[in-house]
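Note that one protein chain is taken out, while the other chains of the complex remain in position.
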Amino acid sequence: MATQTSPMRDYIFFAVFAVAVLTMPVWLEPIGAGYPDLLQKFAIFGLFATGFNLLFGLTGYLSFGHAAFLGVGSYTAVWTFKLLGMNPIPAAIMAVIASGLFALAIGYVSLRRSGIYFSILTLAFAQMSYNLAYSVLTPITNGETGLRVLQSDPRLFDGSTESDGPLLSNLFGIEMTGYAGFYFCAVVLLIGFFIAQRIFRSPFGIMLRAVKTNQNRMTYTGLNPRPYTLAAFVISGMYAGLAGALMCITDPLAGAERMQWTASGEIVLMTILGGAGTLLGPIFGAALIKYFENIFSAFNEQTLHEIFGFLPDWIEYPIVSVSSLFVGEGWHLTLGVLFMLIVIFLPGGLMEGIARIRKLFRRKPGKAEPSGAAAPAE
Amino acid sequence: MDVILLQLLNGLDKGGAYALIALGLTLIFGTLGVVNFAHGALFMLGAFCAVSFNALLSLELVTIDPDKTTAWGTPLEIRTPYVEAYLGDFGAWLLNFSVPVSILLAIPVMLLVGFVMERGLIKHFYNRAHADQILVTFGLAIVLQEVVKSIFGANPIPQSAPETVRGAADIGAVLGFDPGVIVYPYWRMVYLGFAAVVIAAVFAFLQFTTFGMVVRAGMADRHTVGLLGINIERRFTIVFAIAAVVAGLAGVMYTPILPPDYHMGMDFLVLSFVVVVVGGMGSLPGAVAAGFLLGILQSFASMNEVKAILPGIDQIIIYLVAVVILLVRPRGLLGRRGVMES
């Protein structure tokens, strides 16, 4: 941390952030992102990325299996709905507990190794979970169809209430869809962000950064790095589980594809795109990716022709045919290219970019968030 | 006994594919020190070399036979592939043997791909953190597979083996078991033989040429070889290209076994990485041995008898083995101590 932080500054920072998040429906309206479905995704993936960043950004341990915790959180949430009722709060709590325990087990084993071995171990565990969710665990996960809440489920607390139509999660009568769903997710994101901010400034946070910088010195300083990294891993798994629960709170359906390793890859991308090791970066990255995913995948050749319509035909057609590769179904191509560009040119992510630009203008060290470069745990 | 033999055989061809991909991964990792997450994509590109070659050969010449009409009374269209129309019997043979013949196409293509990839991207990542290497090659893998998807579509495109090797051999009958118990497709035998030849060729190349000697020395101690004044950079490029070719050929020949689709590379990559780790990072014999071993284990795990005892074991056996190996024997089966450990 090259800058002095004070509690006051942090509270102001948090307040500004909170206002920005809660007013998103207003200020994102002009760019076409002001509708609830997308806003919910911003909040959910922002939370997921914040948690991932607590592990990767601070300790440098690159987990390629975080989607497994997301999945566990989702399944737990739906089961809580099925057994206890449609209130989101018990679902969220149960999801955090379950994913925390799951992360504890996986982390305990995986953290015995570091570097690429750690990445592969986490990947292996996530793939195992995914494969099992699809096959043997079908009684729990409902396999390919996905797990959903049925009218016939016991739902201890509100099972008696008959309703027709799909079952939705509701907080004391407020249905968790639309803007209500968004605000619920946003509040959870703010809580998660607040905790992350405290961890960043805490002795524990410093220890995690010490793990990243020099484990050898840490050991000879009388500190055992393993419980620190394990704690970070579990906390980060809990964030992922909570994000998974939010997905089910806004749409009570859990599927195994959520656990696939491409999903893990996506969260890595969001984090490094925004800037691993910074507080805001990962949330920023998550929102950006979800936004562009939304915009780009809605494009088709027709809309491209409209956009490039002002060009003469002989330019318009080649441009449209090339750019059509990157939109709609081809959104993943854009994602891949973006991924490469960021790693090649801006390893510190967008936050580093912003810091660099600020530096250019100020000619003195910027007072931006500390932007730790994304170095691995080696 | 017969069941065991059958599973052994079934595991070998998949093991062959794992071994070939893992071999290239290890070669790249051992010499260049780069963790290549795009290696599965090279396997996939090879497979699509075969697909494009076949598609090219299948381009049809449409002639209309004025004397005959179809049942609907329209003139009968006769479709003959150009190669057959122009080259006659040789053309027909070519079409029939399109998969093995496309090796000839795949070698230059994969060499070029490997060359461009190494010069254009990988080179700049030699001194970057492993996490960065993983991330950038992961991005590249996504790009490659999406490009393939946009050209060839998302559905698997089945390829057929040459007619002469299309059936299956009743190996059981030959060995004295009841007929029909151990039936093994010819093409899988071909694949196995092919994998063995490629592996042998790579090892012979490393063992008996000066170039190979330098590469082996580089794998043992990269730093020193660099100090000897040997132009290691150019060799890196060649090693990378060779690894690309090996992965590509593995992909070409695998097409009749598994109809290629754009995400086959990713599917194999995850498993191949596990293979490399089990074999021991940086150990070529380890990669090959672990490839076959895991292929066979996977095949045994999918036996109904085994699944009855341990449900779902077929889905996780490879990962489970990897976890156990990494924990009890961190350097893998045949790996050196301390590779990639901090």
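We just call them A and B in the order they show up, numbering each chain from 1.
Keep in mind that, in the parts below, contacts are C-beta pairs under 8 Å (C-beta built on N, C-alpha and C of every residue); 3 or more make two chains touch, one makes a residue touch a chain.
Everything below uses one rule, namely that contacts and distances are computed from a predicted model.
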Protein name, per the UniProt record, of whichever chain is missing from view ("ATP synthase subunit a", "ABC transporter ATP-binding protein", "4Fe-4S dicluster domain-containing protein" or "Serine/threonine protein kinase"): "ABC transporter ATP-binding protein"
For the chain not depicted, the shown chains it touches: A
Chain not shown: contacting residue from A:T23, A:S202, A:N300 or A:S321: A:S202
Among A:L223, A:L253 or A:L288, the residue in touch with the chain that has been omitted: A:L223
Missing-partner contacts on chain A, residue numbers: 1-2, 4-7, 195, 198-199, 201-207, 209-210, 212-214, 216-224, 227-228, 231, 235, 372, 375
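The rule we apply is simple: only the chains that are shown with their structure count from here on.
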Rounded Å distance between chain A and chain B, as computed from the means of their C-alpha atoms: 34
Sites on chain A touched by chain B in the complex: 60, 62, 109, 112-117, 119-121, 123-125, 127-128, 131-132, 134-137, 215, 261-262, 265, 268-269, 272, 325, 329-330, 332-333, 335-340, 343-344, 347, 374-378
Chain B residues within the chain A interface of the complex: 35, 121, 124, 128-132, 134-136, 138-143, 146-147, 149-150, 266, 270, 273-274, 277, 281, 311-312, 315-316, 319-320, 322-323, 326-327, 330, 340-342
